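Here's a structure for you.
Of the protein chains in this complex, all but one are displayed in their positions.
Chain IDs A and B follow the sequence of writing; residue 1 opens each chain.
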Amino acid sequence: MKMNGCQRVSAETTGCGDCEPGLNARVPVMLAAVLAVAACGSGSDAPQSITTVSWGGSYGRAVNEGANIPFTEETGIRIEVEDYNGGLAQIRAQVDIGEIHWDVVDLEIADAVRGCDEGLLEPIDLASLPPGADGTPAEEDFVDDGRTECGVGNLYWSTVYAYNADNIPGEKPATMADFFDLEKFPGRRGMRRVPKVNLEFALIADGVPLDQVYATMDTPAGLDRAFAKLETIKDEVIWWEAGAQPPQMLADGEVTMTTAYNGRIFNAQVLEDQPFVIVWDGQLLDVGQVGIVAGTPRLEAALQYLAFATSAESMVRIARRISYSPMRKSGMGLVTTHVVAGVEMEPHMPASPANAANALRYDWAWWVDHADELNERFSAWLAR
Amino acid sequence: MVKQRPDGRRSPPAPAVGTASVLAPRMGSFAYHALCAAVFVFLVAPILVIIPLSFNAEPYFTFTEGMLRLDPDAYSLRWYREIIDNEAWTGSLVNSLVIGVSATVVATVLGTLAALGLASPGVPARRVIMGILISPMVTPVIISAAGMFFFYSNLGLGQTHLGIILAHATLGVPFVVVTVTATLAAFDRNLTRAAASLGAGPWTTFRRVQLPLIAPGVISGALFAFAVSFDEVVVVLFMGGVEQRTIPRQMWSGIREQISPAILAVATFLIVFAALLLVAVAWLRRRAPG
Partner (left out) sequence: MGGGPGRRGRLRGAMRVPREQLRALGLVAPLLIFIGVTFIAALATMLMRSVHDPVVADALPETVALLRGWDGERLPAEAVYETAARELSRAGEERTIGQVAGRVNRVQGGLRSVFTRTARDLEDEAPDPAAATGTPWRDALIALDTAWADPATWHAIRTTGERFTSRNYLNAVDMDRLPDGTIARQPEERRIYLRLFWRTLLVSGAITILCLLLGYPIAHLIARAPPRRAALLLVLVLVPFWTSLLVRTTSWIVLLQTQGVINDILVAIGLVSDDGRLAMIYSMTGTLIAMTHVLLPFMVLPLYSVMRGIPPQHMSAAASLGATPLQAFLRVYWPQSLPGVGAGALLVFILSIGFYITPALVGGSDGQLISNMIAYHMQTSLNWGLAGALGGILLVGVLALYMVYDRLVGVERMGLH
């Protein structure tokens, strides 16, 4: 939270603890405060401050420590952090209404591509980014996965499902089918309130082989099949939106199992000693992107931040705080242990060979084409 | 959320029958009182339960065994410390106060003037004007917030303190109008006529005669307006950015995204605050004229 000078002044003038209660004495002071605040409100966007938007919770903290704080130390540019839960809505709203408040956004890759096509994001030239940790030019340093026109890849992450070992006595769930099996594992389930991932998981649980999942989703019958599978557990699902919710729901016993971003579960395991278990079977392996909102009046500082946050060094710093691995080749070998817990990170990374053995690669191109239609269908399905 | 002012009139003569209940024939009397007791518990217990839980030493939302044994180690101030150390919470308190006080000033000044005007005889279309002035109180806040989002953004006031202050002043002003109007209704107009006939100008009459008499009403209207702003979340949700985070906005994301017992500490603070407001309004009401 920024506390700029104006705010402090107005807080002092209005903190009227000792003033006489007489209205006459108070009104002018308060009016002065109103004016001071009004001036702050409209004039505080000096170029030396940008708003970056990320996913909050333990990932937000990792980005803060891994990129934001070092960036401010190095450049003196202050960072306001806003949290969101994905999607393009807030960016579209700002562009539509013509007031840009966000500068740099941590995006899902399908949104980065759609946002680019819609003119919501600035195109980014990879060549303008700093070279890798070993001096490799940026264009060669980034992996081929997820190169898009407006987004710069940062981290591999994944959606998995997890459970609290304390709350499932006896046999433990091990496959995606178990997540959908209410008879074998009764209890409520947590799922993200979007169609993405849930449709894929439903089909995997319904027996569709991994390499056929997107082909199946490409047909109306396949989509019906996915929704039908979701329907079987719909009454037991608590829908989450923020990535911080699933670990909380597991800890509170509000759900027996929940889908979750793998890093959030990992951090709850190592930092809070929670008896959570990740089921890697059928995990959806994804890549993250960082982009800049088109038309931001703070473009230069935003570009500076983007270059810093997607440097190999920043990626490594983040990856040592949450189990998402770098998308720069020169950073991959540098992630050693967790900075606080000291555990080796590699066995917890979603892209590590053991964990990715039965992983589904996220087909973002499919979702670029179908996201709108399915978002609509999904929310109508939920409202019924 | 519309706050409603409790009874603004004087206490009635005490009924003579005491607690003997008409609803309750002797046999049902016990059931009736038990029902009433249960309803009072339903009203108050959920609020009171938060207070001890905010001193929980463990990150749980329920009473631990230690707490039930009254073991001092099971209680701690850790959540209070967490809030004081957390810039997001302290910053949101500052924002809430700045926005609340500013909106209250605007609402109180405009609302009191309008109530004075409406109280004078022969105001044309009084009922219609009253309806318009009170409309922000009855309109569902989601609709007000949606409209304000479009309108204020068009004016360049999206994500500014000023925009939220104006919006909150709008939502709070009906309470000032209603409260001051009620005070004025109990006010003897002959006093102003007397002052005028003794040669006092309108301003002097207002300052020396009217204002002291309606002051309790004005102040309790102001407290209402402040309470409205201090508890408002939807407008802030639609129109505010990071820099306009208020306490309710911070609680909203806390509840939705990661509910930590720190929220209970904030809630306890707000409960104490509400109790103080309640006492203040009750005290002012006793000082009201009439």
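By definition in this document, a contact is a pair of C-beta atoms (placed from the backbone, for glycine too) under 8 Å apart; a residue touches a chain by one contact, two chains touch by 3 or more.
From a predicted model like this one, the values you see are computed outputs, not experimental measurements.
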item: Touched by the hidden chain, restricted to displayed chains; value: A, B
item: Among B:P72, B:P121 or B:G199, the residue in touch with the chain that has been omitted; value: B:P121
item: Residue, one of B:V94, B:A167 or B:V242, that touches the chain absent here; value: B:A167
item: Residues belonging to chain B that touch the chain removed from view; value: 1-9, 11-12, 14-25, 32-33, 35-36, 39-40, 42-44, 46-47, 49-50, 53, 60-63, 106, 110-111, 113-114, 116-118, 120-124, 127, 129-144, 146-152, 154, 166-167, 169-170, 173-175, 177-179, 181-182, 202, 224, 227, 230-231, 233-234, 238, 248, 251-252, 255-256, 259, 263-264, 267, 270-271, 274-275, 277-278
item: Contacts of chain A with the absent chain, listed as residue ranges; value: 87, 89-90, 92-93, 95-96, 114, 117-120, 188, 237-239, 252-254, 294-295, 368-373, 375-377, 379-384
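The rule is simple: only the chains that are shown with their structure count from here on.
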item: For chain A paired with chain B, centre-to-centre distance based on mean C-alpha positions, whole Å; value: 37
item: Chain A-touching residues of chain B, taken from the complex the two chains share; value: 61, 87-88, 90-92, 94-95, 97-99, 101-102, 105-106, 109, 150, 153-154, 156-163, 165, 215, 218-219, 241-243, 245, 253, 256-259
item: Touch list for chain A against partner chain B, complex; value: 1-3, 7, 10-11, 14-16, 23, 27, 30-31, 33-34, 37-38, 40-42, 44, 51, 56-57, 80-83, 97-99, 101, 241-242, 244-245, 248, 252
